[in-house]
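The next block holds one structure in the form of structure tokens; read it before the comments.
Apart from one protein chain that is not included, each protein chain of the complex appears where it belongs.
And then chain A:
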Amino acid sequence: MKRVSRSTWDSLVVPRRCVCGNPITLNNLLSSSFSTSSRSSLPISSRSTSSIATVVRPSLKPRASRPFHTSTSLSVVPKLLPTQSAKLAALHGRLKLPNKFPLMTLGRALIDPTAESQNHLNNDSLAHLGNVLLGYYTSEYLIVRYPRLPYEIVKTAMNGYIGPRALAAVGTEWGVEAAFAPGETVDPGLLQFNRLAPGTPYMTSKNSVAFNIPRMRKRMVPNFEHNPTAEQQLADEPPEVRAARELQQKSGIVAEAVPLEAAMANFVRATVGGVYLHSGGLSATKEFVHSHILSRKLQIDKLFQFEQPTRELSRLCVREGFQQPIARLEKETGRYSRHAVYIVGVYSGEEKLGEGQGGSLPEAKLKAAISALKGWYLYSPVPSSDLPSKTDGDPTIPFIPAIIDVGDVVS
């Protein structure tokens, strides 16, 4: 992939930035800045720019919410093809996507369904494909690496790696910027979506159908966006809001506007889908997901929240046929002082399962049980087993299967 730029800096009378914040001069100057082939010849005359720009892009339908009128073609702000956008080419280069990955697909991944309702022009289908692939590679990675992880923790870790917040962070760290509003004149290298108006609740229900309800007048609306327990809020919502939501769900209307986080996450999913379609199938996708998503840091041991760790440890020992766990005080200091410290070890027969330190005996005992349970759940085989996706291309390849534990301790 080559980028070239031309030095036609004279006779520039256009304003430097357009409404969307992207430099217009750049678009004029670097209209030929990207060529997917390995063509090395630089100059394309600026006459050809205008001829290319007049090609009608299958573009967005006009919306009333746009801050500027876009039905008439402005002579200053050119309509750019995705292959003409320097931003898009730079993003392509930043992600080190191969030449096989066309700029058109990357440009399409940046168009949210709220900006363009026609499915062959927006990233909806690509995002669905990418979501499936992300789920596949993340779940197999977690389950093979931590075969004893409880199901709840697997779900939480999946959310930590490929949830909307994590994917939105990935997209932001790829340097993707969002357009102020979708429109024909927006640079194809910007994320286009319809922004959710401030104060509008946005929720994702259990079957992940996004919906939003206009804010009612003179009424405080709780902020659902940052509340992890959306289901709890759904249970407490007033009847008229519920009626409106159910009507919206039944009619099958998709969300008209989304927050930036959701749109950015959709873009990352769509990019993964595009990698699968263009960059060489499953193996390239696996490499992409592992290098961009799974290489991030998520502390799995910080995801646990135990309700009754001592009881759970006791049940675990019964299930596994160990001797019953006994907590023993190992060390203490300052029992009658203001800051007593106790160190408690939990033993099963001769084996020490865990150790905890606390300001009181019950606290130290609980921490010892938690330490023992985490030691069990976070077991990771040292010569790591192969991921099932290793055999995706070639079923005859040598494969070390993972041993998956029976699951959570339930009592």
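Note that in this section contacts are C-beta pairs under 8 Å (C-beta built on N, C-alpha and C of every residue); 3 or more make two chains touch, one makes a residue touch a chain; residues count from 1.
What we mean here is this: contacts and distances are computed from a predicted model.
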| item | value |
| --- | --- |
| Name of the absent chain as recorded in UniProt (options "Non-structural maintenance of chromosomes element 1 homolog", "Large ribosomal subunit protein mL43", "GST C-terminal domain-containing protein" or "tRNA(adenine(34)) deaminase") | "Large ribosomal subunit protein mL43" |
| Residue among A:His128, A:Arg165 or A:Lys352 that touches the chain left out of view | A:Arg165 |
| Residue in contact with the excluded chain [from A:Gln308, A:Gln324, A:Ser360 or A:Ser384] | A:Gln308 |
| Selected residue (touches chain absent from view) among A:Gln84, A:Thr114, A:Asn131 or A:Thr156 | A:Thr156 |
| Touch list for chain A against the chain that is not drawn | 1-7, 9-10, 12, 16, 23, 25-26, 29-30, 33, 40, 42, 86-87, 89-90, 92-96, 150, 152-153, 155-157, 159-161, 163, 165-166, 169-170, 172-175, 189, 228, 290-299, 302-308, 311-312, 315, 331, 333, 341, 343, 357, 377, 408, 410-411 |
